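Here the complex is missing a single protein chain, while all its other protein chains stay put.
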Amino acid sequence: MPVSRESSEERVGVLLVGLGALSSTLIAGIEAIQQGTAEPIGSLTQLYRCNGDSNDQALKDVLPMARLSNLEFAAWDIFSDTAYESATKAAVLDPTVLEGVRSRLEELRPFKAVVDSNSVRRLKGQHVKAGSLLEQSQELEAEIQAFKEARDLDRMVLVLANSTEITHERGEEAQSRAKFEAALRAGSEKVTASMIYAYVAIKLGVPVVNCTPSHCLELPAITEFANEMGVPLCGKDLKTGQTLMKTILAPGIKARYLGLSGWYSTNILGNRDGEVLDDPESVKTKVNSKLSVLDSILEPTRHPELYGNFYHKVKIDYYPPRGDNKEAWDNVDIFGWMGYPMQIKVNFLCRDSILAAPLVLDLVLLTDLANRTGWKGHQDWLGFFFKSPLLEDQTQPVHDLFRQHIVLEDALTRLRKQNTVRLVETKSATA
Amino acid sequence: MPVSRESSEERVGVLLVGLGALSSTLIAGIEAIQQGTAEPIGSLTQLYRCNGDSNDQALKDVLPMARLSNLEFAAWDIFSDTAYESATKAAVLDPTVLEGVRSRLEELRPFKAVVDSNSVRRLKGQHVKAGSLLEQSQELEAEIQAFKEARDLDRMVLVLANSTEITHERGEEAQSRAKFEAALRAGSEKVTASMIYAYVAIKLGVPVVNCTPSHCLELPAITEFANEMGVPLCGKDLKTGQTLMKTILAPGIKARYLGLSGWYSTNILGNRDGEVLDDPESVKTKVNSKLSVLDSILEPTRHPELYGNFYHKVKIDYYPPRGDNKEAWDNVDIFGWMGYPMQIKVNFLCRDSILAAPLVLDLVLLTDLANRTGWKGHQDWLGFFFKSPLLEDQTQPVHDLFRQHIVLEDALTRLRKQNTVRLVETKSATA
Amino acid sequence: MPVSRESSEERVGVLLVGLGALSSTLIAGIEAIQQGTAEPIGSLTQLYRCNGDSNDQALKDVLPMARLSNLEFAAWDIFSDTAYESATKAAVLDPTVLEGVRSRLEELRPFKAVVDSNSVRRLKGQHVKAGSLLEQSQELEAEIQAFKEARDLDRMVLVLANSTEITHERGEEAQSRAKFEAALRAGSEKVTASMIYAYVAIKLGVPVVNCTPSHCLELPAITEFANEMGVPLCGKDLKTGQTLMKTILAPGIKARYLGLSGWYSTNILGNRDGEVLDDPESVKTKVNSKLSVLDSILEPTRHPELYGNFYHKVKIDYYPPRGDNKEAWDNVDIFGWMGYPMQIKVNFLCRDSILAAPLVLDLVLLTDLANRTGWKGHQDWLGFFFKSPLLEDQTQPVHDLFRQHIVLEDALTRLRKQNTVRLVETKSATA
Partner (left out) sequence: MPVSRESSEERVGVLLVGLGALSSTLIAGIEAIQQGTAEPIGSLTQLYRCNGDSNDQALKDVLPMARLSNLEFAAWDIFSDTAYESATKAAVLDPTVLEGVRSRLEELRPFKAVVDSNSVRRLKGQHVKAGSLLEQSQELEAEIQAFKEARDLDRMVLVLANSTEITHERGEEAQSRAKFEAALRAGSEKVTASMIYAYVAIKLGVPVVNCTPSHCLELPAITEFANEMGVPLCGKDLKTGQTLMKTILAPGIKARYLGLSGWYSTNILGNRDGEVLDDPESVKTKVNSKLSVLDSILEPTRHPELYGNFYHKVKIDYYPPRGDNKEAWDNVDIFGWMGYPMQIKVNFLCRDSILAAPLVLDLVLLTDLANRTGWKGHQDWLGFFFKSPLLEDQTQPVHDLFRQHIVLEDALTRLRKQNTVRLVETKSATA
């Protein structure tokens, strides 16, 4: 990929699947930061300080990352609301804050959403593409290409930020690119909207960031295709709220060799996400994503006396009064010297989109950087951001937030080295 | 120090200053573990599994650490209660549990405590040494030596586990060994009981572990003397309960670049420690020890937009109904994307002595190992165990529990290498 | 009913259906109180002080209630464990406490339980009656009569303290005594074990106290029969833990005219009760019992601006690490002046059987007193003790704990008057 512009001038398109609370909060924040009325709180790419440098530089100034001012947004949604209308309904941000970024948000009206045979039945939104799955995918492809040209973009990243999908049993369609394409042509029930977005993105050489619990990036059909096309992937399910807290606390308990007899977690949330999760099928997808983290951190087989027999329960409840302000309550039963029990209770009054938005920004910039650097397939080093990190070799992921942070820092160091070399090479070549 | 026995046969004396809840819980647990009725929950030396080994060995089997069966206890206290009587009054352990270890606990009756000019005024305990400070220190020295001979010990470790002392302004006595000895002879008000215990231990080549917030191991007079004598030191103030939780949570908040606007911590505890801390002078010593941790972890100067302006308050309240079951409540005010506030509340229903006892065991074994390996002065690598880690060069300590754990693991690797060499050398020498 | 003994000498039999955690804790406590090693904490009959009296007498000394020393216990259970074995397994009480009351508990071995067509399928206990429903009911009747004679009892009370039953749609069997008896003879699936216990008790003139959420005392067949026989009834579902707290807090919120937008309640419990409630059918019975209380207290139709639109969710989760120590977490979203939102979080670490046992004692004594006084049918005035108070006229019950207390006090005053008269009359008659 020839870099025709100075790296700081490169323009990157962000293709948002879902223009709900998360996407609108992301764009509002990016606009506010550019206006100088907000700091990029929660964003590693914007705030990380490189250690050991005499001048303590920010990561974004050390690595050739896209500048916030060079990001361009497109979106797809089942409602036709502009980002401003969507943000107003989501009520994550105060009216006065929204007013300040109104014009930027009003500019963005979504394309019609891709719908699969299942979602078409359940959803009430009517802003959806017509035609067969294949026709929808072709329309999507054309929209993305037109967007790229219209905005004169160097590269793009697709972000899955849509509602939680039902998980199907894997069938033929998952096994290879050819079989997936056959299923797509046949309009198979197993092909979900997320799979179509991911497939089209890869086809166009666009990396995919999966912020949702959807299984789409785990299908061999998709991962092989991504490797074939040299496209980076990462997912799944942003680590915010309760699971974030869990992957902070559990390593601490383990570092002190305290035993665990039980961990009870309940979540209450009142946004569209919560409403979808009130459906028992959808909640199963989500809860499974949340349950796996403790085993990986605590290693029960290595420490049977400490973690051989703990009871872990995770509940998610739709509770409208909370709105987008998710709330988690955890009760953790630990035991210490001579087996004596102790308890930790954590009540986290958090905000879903506020915690997630900076992660999306980081993932867009880092996945784009990986793409630019020539890294492809699952980006294991981005596990830091996800509840269920997907690994290239499909082994058990690390969930301990602090180990994930170390892995991330290692990768950033490698990216720095490779990009220095590339920059030097590019300069030589252009000289 | 000639090692006459097989390392696994070496006998180590544990000199306990204070035979209250903590010391009696420690001994009860060690006895129960030997009886096979308890696991050494909370103890890194007993439960740490060495990574990468084909056989996943426990640390205690890899390093030449003293075996639990080879530990011998002596104690000093202002009450004449045996360890059994003391444990019964402390009510940390259930009567049925205590019954199982009764004979071991009944064996241990403390020597009379050293008292300084200040404590002698306040304390109600009457089991104290008579005479001048110098005479008391000489009596202590004789007791330790007699104990060593009587039990045929190879080495010893002194553990400060007494009540929180008042902190004096440093004066002349702190500046050098000679000046300290002069102050001791003169019976200066500035010389506290803890200083005398530490001084006599060092004089006898015995390492000192300071589990309390006392400043005694920070005096230049003491640290120089320890280096001169080749004696390891470590402290201060065991990291349990709320501060432990804080040094787990704060690194997690920082890893995600979330801002902090305030952290309010309150503790309620009802044991003798709590009663002493009801005294405003004593509580000051303790609260200062607790306040420093956040700055070191969050680095406000590097991240002024996140941590430049947070309000940190720590309260300790004596609350008898809680007994030894310390309880902490923390309210943490954080902020995220676009400055939106969120809250974390942590209620930790913990047990002071249950959390502390395994740390004391680890510190005894690791400090003894350091001593045996020839390491001297402040053991920076043991910061993992302390609220206010003391460093040899008196720089700012690391408080992040996970970074402390990495530092500890590094030191364990070094200890392993040096002891392999030493063991090889010893074997050659004895061959 | 001729009172042959002095009222203080009268002997009352307590027929316990279910000899689990609750029943064994009740008997253990009554024994400990008689031994003088415990106070009757939580018991209104034992601790209530009559106002206005010069000598501030206890209720139990003012009303002709059975003395604790005159209570005799029988039990029925699906396990053959004695009360001591059952208490040991339930682990509500400490071993040392149990030891002190061991002989009394060991005396009590339950009769085989009545089983219906549904429970017989699910239950693992094998200590059950053989034969048809009718045969079982006849066996039960014989056991009760034999017990009465053997212990020379004046009166009896039957207490339903068994596990939560499935709720059936009402059918023919509910409509009249005759139809119920026909269903019993036919071995109908609609006839549950609880109904059989209640039916037999009433037949024998024995009052029934329903501590469980079972619907048995609501069937017209049963209530009519009780009125016919002159037998008092009361129920249902003891008000302990979270619902108790809710009926304390909600009246307080209302007294201050604060609005309510939502109330989220979650319960974790690990005892046999919790295990049964893990079954979605059983939990429905229980949750419905818990949901109704708020409407009755808050009166949404009278105060639509405050309570016209609140969201109430109640969850019960089986969580074994908690054992009998039930734990509740409530999040209450209220709003005040100008609609501003505020939150109340309540975390109640309670003990199921400890809270319930004194209520059972009170209900036995008060229902027996009602019986002795000639009151029959549903005892509305005992609503104070129940989650879902049953009223004679089947209208909406009062749930506000404080209003319930006032109603109870009124009834106690009436009981006092009537019993004074009766005592006087009895004396005249016997004179």
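Per-chain residue numbering starts at 1, and chain names A, B and C are given in the order in which the chains are listed.
Criterion: contacts are C-beta pairs under 8 Å (C-beta built on N, C-alpha and C of every residue); 3 or more make two chains touch, one makes a residue touch a chain.
Everything quoted here is computed from the prediction, not taken from an experiment.
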Of C:144, C:219, C:233 or C:355, the one touching the omitted chain in the full complex: C:355
Hidden-chain contact residue, picked from the options C:144, C:159, C:231 or C:306: C:306
Contact footprint on subunit A, counting only the chain that is left out: 94-96, 345, 347
Hidden partner interface residues of subunit B, rising order: 261-262, 264, 266, 268, 310-311, 313, 315, 317, 319-322, 327, 329, 331, 333, 345, 347
Missing-chain contacts mapped onto subunit C: 25, 28-29, 32, 38-44, 46-49, 56, 92-93, 97, 244-245, 248-249, 251-252, 255-259, 302-303, 305-306, 335-340, 342-351, 353-355, 357-358, 384, 401-402, 405
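Everything that follows uses one rule, which is that only the chains that are shown with their structure count from here on.
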Centroid distance [mean C-alpha coordinates] between subunit C and subunit B, Å: 52
Residue list for subunit A, restricted to those that touch at least two other chains: 345, 347
